[in-house]
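A single protein chain has been omitted; all remaining protein chains appear in their positions.
Right, subunit A next:
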Amino acid sequence: MSLQQFMNEAISPWMKEEGPDSDIVMSSRIRLARNFEQVAFPIIAEPDNLENILTFIEKEFNHQSFKSYQDLEFLKMDDIKPIEKRVLVEKHLISPHLAEKSKQGGVLISNSEQVSIMVNEEDHIRVQLYFPGFQLDQALDQAFEIDDWLEEKINFAFDEDKGYLTSCPTNVGTGLRASVMMHLPALALTQKISRMIPAINQLGLVVRGIYGEGSEALGNIFQISNQVTLGRSEKDIIQDLESVVQKLVEQERKARQLLSEETALQLEDRIFRSYGILEHSRIIESKETAKCLSDVRLGIDMGYIKHVSKTILNELMILTQPGFLQQYAKKALSPQDRDVLRASLVRERLNLEN
């Protein structure tokens, strides 16, 4: 398979579109947790009952369409290979939990890969919706519509006092996790982000890197999401998140401006060095790839690099993950072999731009 073909399949169609503020906000995500009223939660339920849920979802929703979300495809975790699961995880269509721990797990994925509905994850149903750029409002509206559509056929566990009942007490109430993925290279470079994170945490929001471990944010990509799900309406939760994201966008733009005024040559040097590494290296590990991709994306946003498309950061962050590399190679690879393949894939991808 050619790289172009492989990439076309690897990158979700919605990711190729540009959303509002997409120079900084890469994507917006809404997740709703729901459960069947009469069935024990997956953590404790009898396999037969979970199997019944899977069968029910397949029967009712496989190949159905809802609004612009065409042809939901049902996949049973037991029917797909570990490497395929890993690829779905790297595309964020399913969670690691569903891929590795869930019994009788399944997922419905829309044609555009904008919607995925996980079945028998920690909760019976987890609806996930992605939008490119900064579009939390739209994502929430659509998520509500999908929720209503599912509710026509499912009695959800709901309590007047406690709201939607979920397996984990951290999700009860709205069952909502709203998150925004942001590229914040200038705030990271000027080390402002580490001072901003504690303040953001105090507002009941969580900041973390989505690639990399612990506090480290590979590729300067941060995810900001709400923590509180009980006692606040979905709209309020989203508004809080939006105002913080808005502030971060402003701060990031300010920091970029400052960098380009005060250390323009150093910045340009850094960007083109990284570009050079990506274009010419023969062995590259994921950490260095992420750093260089972040620099190059910054270079594109600030006009230093002109002929490379903006989506390169999103694309290559996903494509150079271990699962995808192995899918591309069609075999298991040692870390060393991956580093070699990663370098060649990045080079080829950049060549497509020229």
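What we mean here is this: a residue touches a chain if its C-beta (ideal position, glycine included) is under 8 Å from a C-beta of that chain, and two chains touch if they have at least 3 such contacts; residues count from 1.
Methods note: contacts and distances are computed from a predicted model.
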Seminar exercise, completed: The chain not rendered here carries, per UniProt and among "ABC transporter permease", "UvrB/UvrC motif-containing protein", "Putative membrane protein" or "Electron transfer flavoprotein, alpha subunit", the name "UvrB/UvrC motif-containing protein"
Problem set entry | Residue in contact with the excluded chain [from A:L88, A:V107, A:L129 or A:L165] | A:L165
For this session: Tell me which residue among A:K76, A:K192, A:R208 or A:K291 touches the hidden chain in the full complex.
Result: A:R208
For this session: Could you tell which one of A:F41, A:F222 or A:Y304 touches the chain left off the display?
Result: A:F41
Exercise. For the full complex, which residue in A:E9, A:E60 or A:E100 touches the chain that was left out?
Worked result: A:E100
Exercise. If you put the missing chain back, which residues of subunit A would it touch?
Worked result: 35, 37, 39-41, 43-45, 86, 89, 96-97, 99-101, 122, 144, 147-148, 151-152, 155-170, 172-174, 176, 204, 206, 208, 213-214, 227-234, 285, 322, 334-336, 338
